[in-house]
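Right, one structure below, let's go through it.
For this view, one protein chain was removed and the others were kept in their places.
And then chain A:
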Amino acid sequence: MKTLSRMGVILVMVFASACSQDDKTDRANVVDAAVDSDFQKQLLRQLISAKPGDVVQIPEGKFQLNRSLSLNIDGVTIRGAGMDKSILSFKNQIQGAEGLLVNASNFTIENLAIEDTIGDALKVNEGENIVIRNIRVEWTNGPATENGAYGIYPVQTKNTLVEGSVAIGASDAGIYVGQSRNVIVRNNRAEFNVAGIEIENTIGADVYGNEATNNTGGVLVFNMPNLPQPGHSTRIYNNKIFKNNTENFGHEGTPVAAVPAGSGVVINSNDNVEIFDNEIADNNTANIVVSSYFTAGYYSDKSTQKDFDPYPEGIYIYNNRFAGGGTSPDHLELKALKLTKFGLNGSLPDVLWDGVINPEKLINGKLPGDLRLCMDNGDAGIINVDFSNGYKNISTDIAPHKCHLNKLPQITLDFDQPETEQEEDDHLAVLEGTNA
């Protein structure tokens, strides 16, 4: 790629002298009518010709683009003037499966918005040391099945930070980190997506300080089969996850289409997940759902690789502040369950578990300690719906879940310096504490 970047700089200069003699007057008039052609061309050239260390500035303004942008040079920063000031709008997009596609390391994108892409908004496919900061991705017509799938979508990356960003209206996930390693997702807002924030097949992720509301499911931690990397070890803490009751508008067949509306946090088939110190409230199906790949309804020996582990194991839920929720579950079985077990005015407990465990791992009829689902949240309850046996032995007994697991280590990123703002916050917290 060094080749292409070096070449690009020369090309831009050469081209400038050539185009004046070129006869291209009738080209693309129709399709360019609603597009800021000059801006688009210039931006494409900048991205193609970029050199490591370059900063590509996106000026203030709303710019209409109709083709995908892509970057594949390491060490480049794309920077706008703010997520409400520098707006790349793809409302009239005719080509490309995403707004911006990046395949590069040491990449930073910050302070701009990507709106109304026909597919994904920002996809980073492979690369290390990725910073996505203060980006807004939005489908401006609100939640709709025809919206693009993913908002912010790093996949197969290593050392990735997504912070201060906003994702609205994705027909799959607003912020989706897939098949990655060492990830921090913090201080973002995800609203009116099918999945607000989703961590999938990822090893080592910290998700904190986020607000997930009005999604179908607030925060998801999934493992899917048939992929190069199975994931584990995610911590979800200090988030506000409330009122994720938007009707599921995902495409049938996609994994998130099976998520019941009204799910705060969903763990599916993933191991070593810690959920603590969150405010989780008013999610109408359940504040937390823990399930296996079996309940998603797709499992069959034919569709699933042999070594796939569909059981969520080592799930630790503690110190969360729950309120409301479980009053009006989605999906017929859950509605019926609520009605028969808790009555018309009752509600499902805060944690809904499908109860599916791996029979091969049982020792004397019990799972080993480190594979269990452990809870310590005051009087918050759990319901085990016993999915494997057709809902036969539904149980709300908390006793088997009164246990503790070893805590997961914090995720750190070498390039991530502690912010002074956070220190101030801590200082304030101390002051408030003394006043009280």
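Basically, a contact is a pair of C-beta atoms (placed from the backbone, for glycine too) under 8 Å apart; a residue touches a chain by one contact, two chains touch by 3 or more; residues count from 1.
Everything that follows uses one rule, which is that contacts and distances are computed from a predicted model.
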| field | Chain not displayed: protein name in its UniProt record ("ABC transporter permease", "Ni/Fe hydrogenase subunit alpha", "ThiamineS protein" or "Repeat protein (TIGR03806 family)") | value | "Repeat protein (TIGR03806 family)"
| query | Who touches the missing chain here, A:Asn106, A:Asn125, A:Asn210 or A:Asn384? | reply | A:Asn125
| query | Pick from A:Phe107, A:Tyr150, A:Phe192 or A:Phe294: which residue touches the chain that isn't shown? | reply | A:Tyr150
| field | Option touching the unshown chain, where A:Asn129, A:Thr160 or A:Gln179 are the choices | value | A:Gln179
| query | Which residue from A:Leu44, A:Ala81 or A:Ile398 sits in contact with the chain not drawn here? | reply | A:Leu44
| request: May I ask you to list the residues on chain A that touch the chain which is not drawn? | output: 1-4, 6-8, 10-12, 14-15, 17-19, 22-32, 40-41, 44-45, 47-49, 66-68, 70-72, 93-97, 101, 103, 117-120, 125-126, 146, 148-150, 153, 155-156, 171-172, 176, 178-179, 224-228, 251-255, 298, 300, 302-303, 305
